[in-house]
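Below is a structure I'd like to ask you about.
Every protein chain except one is present and positioned as in the full complex.
Moving on to subunit A:
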Amino acid sequence: MDPECSRLLPALCAVLVDPRQPVADDTCLEKLLDWFKTVTEAGPSLLLLQENPCLVELLFRVLKAHDPRPRVLSFSLRLAGLFAAQEDCFQYLQVTPSSSVSQQGELLPMLFGESGPLGGAAWTAPTVRSGWLQGLRSLAQHPGALRFLADCGAVDTIFSLQGDSSLFVASAAGQLLVHILALAMRGPAEGHPSPQGCDWPACAQKIVCHVEDSLRSTATLQVTQALNVLTTTFGHCHSPWTQGLWVRLSPLVACLLEKDPIPASHSLVDLLLSVARSPVGSSDCGLWETLAQTLSHLSPTQAGPLALGILKLQDCPQALKTQAFGVLLQPLACVLKAAAQAPGPPGFPEGATGDSITVDTFLSSKSACVGLLCQALAHLELLQLLPQRPSPWPQAPLLRAAVAILRFCHGSAAPTSDVGGHLCAVLAGCVRVQRAALDFLGTLSQGTGPQELVTQVFAVLLEYLTSPDSSPMVLKKAFQATLRWLLGSPKAPSCCDLDPHTQLFLGELLPVLRKRLCSPCWEARDSGLEFLTQVTRHWGEVPELTGQLLRDPESYVRASAVTATGQLSSWGLYATPTGPEHPEVQQESLFTELLHILSTDSEGFPRRAVMHVFTQWLKDGHADVAEDLEQFVARVLQAASQDLDWEVRAQGLELALVFLEQLLGQPGSRCPYAVALPEAAPPATLAQVLQALCRVQLFEFALRALFDCDRPVAQKSCDLLLFLKAKATPCGGPQEAGASPDVVSVEAALQRWQAGEQGQPLGELEPEAVMAVLRSMDLEGLRGMLAKSSDHMEKSPQSLLQDMLATVGVLGENEADCY
C-alpha cells in the first residue's frame, strides 16, 4: 500500500467509528471497498493487516459500538470478508486480539457468528444483512471458511435470509448458497459423487437437503427459493457433480409438474432451461421428456417463455422443438382461425392449430388475451432473428396472422365466428397489441411472402399510417414497419421494378407523409421526419447512380438523368463522385458536364433536357448560376445557338427571356393574390440591362434566331425582341437610326442572314446600335408573317380559286381524252 495512504488510514478509521462524525455517503464507502479489493487481489494481504492495525481496530470498534451505524457496519462486514478470503488473513482475523479495545476475542465469529450483528438491532437494516452476506461471499474461498461456516451456524441464517423482505438480500442469500455448495463440492467430489449423497461433504449435504425439503413444501415461496438456487447452480456450475445433483433432484422437480396449479411456474421454467443449457442437459434424455411434459402442462401464457427457451437450445430433439414452436404459434393460429371468412390457404404446421386452452385464455378476459398475444408476438419476433429458428419458417401464415391482428385492432376485420367477434371487441383500439404486431410485422419483412400477402401488408400499414386514430407510438411503429417493408420488399427474380401494388402504395404513402408532417401532434411530425430521414439515408447512393447514368448509352436515359441530376442539384442533393474533398468543384463539374452534353451529345433529347435544366436553374436562382450569371448565360446561349435541333434553340430563347425578365426585375407570372415579396435588388437601369445583354451576346443569338429556318424559333425570337423593344422605347433617347456606322454594318449582316448566309458573325455590338436596329426593323410585320402557318398559301382564297380552275382544266383535258 502507498505509504501516504497508510498514513491517512488510521484517521479515516477513527472517523468511521466516531458516532459524532458524519458518515461519508455510500458511494465513498463503495469506492473504499473497491480500493481494498484491488489491494487484496494484488497479492498477499497479511502484511498489510499487520502493518495497519487500525483496520482490525476498526472492525473491533464497530462491533463494540452501542449503536453502530448500519452503513459502517455493513462496510466493516464486507471489508472483513475481503481480507478473510485469503487463508492466512483468515487465520489472522480468527485469532488476532485487539490492541486497544479491552475485550478480546475472535474477530470473525464475532462479526459473522450469532454473537455478532446477527442478533443486534442493526440487523433490521437490510444494508447490514446484505453486508453480512457479501462478507461471507468474499470469505468463502477456502476449506477453512467451510469449517467456519459450519461452526458458526451461518448456513441456517442464510436459509432464513432466502425469504428476506428485501429482494436484494434474498437474492444474495440464494447466490451465496450456490457458492457455498460449489465450494464444498470442489474438493472431494470433483469426480462423480453418488446421487444418494452419502459421500457428499456435510455442508453440501445440508444445503441439498434444505433444497429437497423446500421442493417438497406446499408453500410456493419456498419452492420458488429452491428452484432459484438450483437455476443459479446449473447456470454457473458446470462440474460433473451437478449431474449427480440433477439425478437426485429431478424426481422432486417432476413431482411439481403433477400439482395443479403448478407452483412457481416461472422459476420452474427458468430451472429447466438452465439445466437444458448446462452439460447435464445434453446427457440426460429424461430432461427432454420433462420439458415436453412441462410444455403441455403449463398454461399458454406460462409455456411461452419455456417454448422460446427450448427453441433457442442448440441441440434438442426435433419433436420437442416442433412441440415448442406449436406452443408459440397457437395464439396466432387462434387469431387466424377466428379471422377466417372461409376455409382459406393452409395455415400453420400440425400442432399449432389453436387448441381449446388457448381459445379459453382468449375468451377469459381482455388482459389475458392481450397479454398472450403480445407475448407470442414478442417471442416470435425474437425467434425470427435467430439462426436456429425452426425450419421451414411459416412465413405466409405468420404474415396473415399479423395482418389479421392489426385488422382486429383497427376494427376493420369482419369476422364471422364468435371468437372473432370477441377478439374484435377486445382488441379494437388496443395500443399494446398494435405496437407488438407492428414490430413483428416489421421483422417479417426479412422473409419473402406471396404477392397477395405483401399487398395486404402494405394495405394494412397504409390503414395505420392514414388513420387519425393511430396513437403517436403506433404511428411511429407503423412508419418503422413500413420502412422495413419498403427496403426489404422481396422482389420476384423475374422483375426488377416495383410491383404495381408497391407502386400504388408509394403513391398513397406520399400524401400521408405530407399530411403527417403537417400534423399538430409533434410525435406524428417527428415520426414522419424520422421515416423520411431513414428513407433518404437508404437513397444516399441515388444521386451518384444518377450521375453515372448521364453517360448511359440510351439517349432517353441520358435525357432523364440530366433532368434528375439537375433537380437533385437544385435541392442541394447532388454530390458528384469526385468525393467530398472538393465540394466547391462539384457543382461546377455538373454544369460543365451538362454543358458538355449540350455541345457534344449526338441525340436531341439529352440536349433539350439540358436546356430545360439550365432554364430552371436560372429561374430558381441556383446558387452556382447566381455566382456568375452572365458567364453562365453567355456559355449556354453560345452552345445553343449552334445546335441543330430547333427545340434546343427555342429553349435557348426561353432561357434568354427569363434572363431578360430577371434583369428588368419583372417576374413572368405572379399569383394575383400573392403578397409581393420585397425585391432583392432594385431593377437595373435600361442602359445597364442593354450592356449586360450585349455582353452575353443575347442579341446576336436572338437576331440569328429571328431568321431561323424553323418558324417556332423565329416566332419566339420575334416575341422576345418585341418585348425588349417595348421595354426600351419609352426610355430610349431620340437617336437617329442611320447616325451610327455600326448600324449599317449590322443591317447589312442581317440582310445576308436573311438571305441564308449565316456564317458571318455580327461582331461587337453597342447597345445604341442594337436599339437603333430594333427600331428600324418591322418586327410587328415579321410577327404577322410568322404567325401564318406554312400552309397559309394553300388555304388562301386565291389558292382555292386556282385549284378550282385547275380542276376545271383537268376536266376539260379528260373530256378531250374521251373523244
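The rule we apply is simple: a contact is a pair of C-beta atoms (placed from the backbone, for glycine too) under 8 Å apart; a residue touches a chain by one contact, two chains touch by 3 or more; residues count from 1.
Just so it is clear, contacts and distances are computed from a predicted model.
Chosen from "Potassium channel subfamily K member", "Epoxide hydrolase", "D-isomer specific 2-hydroxyacid dehydrogenase" or "Integrator complex subunit 9", the protein name that UniProt gives for the omitted chain reads "Integrator complex subunit 9". Interface note: of A:142, A:321 or A:515, the residue touching the hidden chain in the full complex is A:515.
Checked against the full complex, the one of A:452, A:469 or A:544 touching the unshown chain is A:469. Within the whole complex, the absent chain has one touching residue among A:95, A:209 or A:428, and that is A:428. Counting over the whole complex, subunit A has residues 411, 413-416, 420-422, 424-425, 428, 467-470, 514-516, 518-521, 524, 671, 673, 675 touching the chain that is not drawn.
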